[in-house]
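Only a part of the assembly is drawn; its chains keep their places, and the rest are absent.
All chains are identified by letter, namely A and B, in their written order; residue positions are counted from 1 within each chain.
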Amino acid sequence: MTRSTGRVVPAHPDVRSHLASHRYTGDEIYALVSRLYPMCRSITGAGLRETLRVIQEIIPIEIHEVATGTTVFDWKIPKEWAIRDAYIANKSGARVVDFQQSNLHVVNYSCPVDTTLSLNELEPRLHSLPDAPDWIPYRTSYYNEDWGFCLTQNQRDGMADGDYRVVIESELFDGSLSYGELCIAGTSTDEIILFAHCCHPSLCNDNLSGVAMLTLLAKAISTVRLRHTIRFVFAPATIGSITWLSRNQKTLQNIRAGLVASVLGDAGKFRYKLSGQDDALIDRASTHVLEHRYPDFELLEFSPWGYDERQFCSPGIDLPVGRLTRSPNGEYPEYHTSADDLDLVAPQYLAESFEVYLEVIGCLEANRTFVNTSPQGEPQLGRRGLYGKMGGFQHIEDIKLAMLWMLNQSNGQRSLLDIAQRSKLPWQVLDDAARMLEENQLLREVANGKDGLGQ
Amino acid sequence: MTRSTGRVVPAHPDVRSHLASHRYTGDEIYALVSRLYPMCRSITGAGLRETLRVIQEIIPIEIHEVATGTTVFDWKIPKEWAIRDAYIANKSGARVVDFQQSNLHVVNYSCPVDTTLSLNELEPRLHSLPDAPDWIPYRTSYYNEDWGFCLTQNQRDGMADGDYRVVIESELFDGSLSYGELCIAGTSTDEIILFAHCCHPSLCNDNLSGVAMLTLLAKAISTVRLRHTIRFVFAPATIGSITWLSRNQKTLQNIRAGLVASVLGDAGKFRYKLSGQDDALIDRASTHVLEHRYPDFELLEFSPWGYDERQFCSPGIDLPVGRLTRSPNGEYPEYHTSADDLDLVAPQYLAESFEVYLEVIGCLEANRTFVNTSPQGEPQLGRRGLYGKMGGFQHIEDIKLAMLWMLNQSNGQRSLLDIAQRSKLPWQVLDDAARMLEENQLLREVANGKDGLGQ
């Protein structure tokens, strides 16, 4: 387990302070997306490893290597894939499909080939999108040794009958699968896990957006005093989360909440997909934050189809991990095509995603449980300077209403987030109210409160 | 308890196989309705007994006779009713109302009478429908010794002042109440009960439709290998179900699900009325089947008014018995009139009803409970040939999604029907998925699973 032990005193006393003192433009996130874009990633290999090293320049992740053949639950780590070049050349030697132009042109994990085939023989190896004739699709063959090429429909239509030279200079060999991990210690071992898959080649929204956003989020978080321990994992989809889970079974019990971060750079509205538990702390926190900041967000029921939440929410793991995306997998036309490029994502959207994630963490951090120390009737707030001096007005300010809610509901059984959900007030106002009442000894925090985390 | 013991090996391994290999036209059901239509049924007597004998030609029901005066719960079996003739004749001797024209003309269970009355004296004994002047209403006086005539409003308006000869050649005598029963044994004693009231005279939708549909359903079911034992009961309304319940108290505990089958031949949309338990297995199965096949169906809350579900759902019986009809009692204008005739019902609607019943039974039969034997993360389906070889596509096929759902949700606590409801996939696809996963040892069936029925 990686723990940053030598941390200097954080610049911010809590997440709200960080949120209050920064304006996020998303430029830094977008720059990281742009830097990582050209690399040919896969579920193993040099592109993946190089991606993790770039992240390591920004945050001190530990890079783990798990050897080919290692058993991880029902799976085995596959051979490592290397790719140097790949092309289809016509009889005049011109490359009509060229890996150097786009690393999507080769079916990911293709085995080596060097042969000449007629167009007719080649056809079953070609993948294109008739309905989007300018886009190259993204196809993979991780666990079935095979090869193929992806190309635009226009390219395909331009290929004349005749023979073609077909070359894939790749290698499948005993190597390792790489993933990166950073654990930022809080005062409690109760843990929030944030996961981004980082195995896709030149695709921006899916999922350089998640990778880059989480990287900069970790950087920001590291300047904050935290109650929860926050763990960041960058790993290949499916096999990566399965690998991480199988190697960390003993400490999974520390995880109180988690999010799978993906598809966070496009203009689509936010979507929160419920964890398999349906009403977990993370489900309530994410929903609450989005309801107040992006009321047009969409709440998606849990389903075992999607990203790595499938593994976190499998019945033998059953962790409270949701998924917070913008346009989710399969729900935007550019999904898994060359059109998921640097134009599809924008700094503004990345910044919004960053702030939502930071707010969810802030909400979890603020989510304490209290008892009202003066529970019979309302305590006299005016005497303590917590209430207006003059009475009779039609409306009550939010902060005063929040104090009344905290006092009324704090019986040691309900958390601040429960009260936020019932009162429909944002968590920040209730947090302010709680602090003022705590200072006046009208609320007392309960250790090991309803949603976990003691003091 | 009747058990067909000497059954030959069934032609179909399960209900799905029967469903897959037949096209149901409803002609056979309609023919049975037509054959039974002319008989003058009542809650006892020759018409009822003859109806049961016709059913017995098709399926081997046992016909039970319960003697007049027998106590059945709070009731007593009434005297048996026989009716030979009945008419109102004018002074020239012409029959203006004639039982030979329609057996609805006499109030059902009328006692004998032979007298002459002025029209004025006769008036209180006449029943007609001013708003439907061509239709004869259906009226009964089972438990209050009385007599009367039903006629069209037009007939009534045509009756001149003066004296009328009034004759009812009926008899009320110590006899018996008849009902029919067939029990088709499954591998388990867990039981599904299907009930149709068969006491109404010449009325087609209510309830020759239910009687005939259940008869042919029993015939079809008898060619299928079953897990549940399925019991068919044909009995008079109210007194019949009360009689059956009072005589079978010791084995009621075997009943896991049941349906009252009535009003199944008209063009109306399907209505499912919840059992008194509201969320019983039969409620979930019927709702699920109708949601997928007839999404415009109507879900009705339980109420103690209606057909024989009133008795099955009485507080001292409290069985999980719902009611699956098309236009339910009182909700179609022809209800309990001579217009509920052979034109109101049609083979097509009877066939649809037949298929829905068969599907509900199929769903109950397929409703097993499993544990995922590889619950940590998803098992590698590709290795077992259960998943596509190539990855990267936008959409997933239903059968693969169904496998993911079955794996994700099968913790030994949730039944296939639970998973069908949560996933919104039809039960058949989940059944296919379950079988494939079971063959690959990825699911293991749980004995005595959530919804009853072990292996």
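Definition applied: a residue touches a chain if its C-beta (ideal position, glycine included) is under 8 Å from a C-beta of that chain, and two chains touch if they have at least 3 such contacts.
Here the structure is a predicted model, which is why all the values come from computation and not from measurement.
Enquirer: Quick check on the homomer: 2 copies visible, but what's the full number in the structure file?
Expert: Per the structure file, the complete homomer consists of 3 copies.
Quick note on the criterion: only the chains that are shown with their structure count from here on.
Enquirer: As a quick test, compute the distance in whole Å between the mean CA positions of subunit A and subunit B.
Expert: Centre separation, subunit A to subunit B: 53 Å.
Enquirer: Give the list of subunit A residues in touch with subunit B in this complex.
Expert: The contact residues of subunit A facing subunit B are 72-75, 107-108, 137-144, 146, 148, 238, 241-242, 245-246, 276, 303-305, 310-311, 313-317, 330, 335-336.
Enquirer: Could you please specify the touching residues of subunit B with respect to subunit A in the complex?
Expert: Per the stated touch rule, the residues are 372, 374-380, 382-383, 389-396, 401, 404-405, 407-411, 423.
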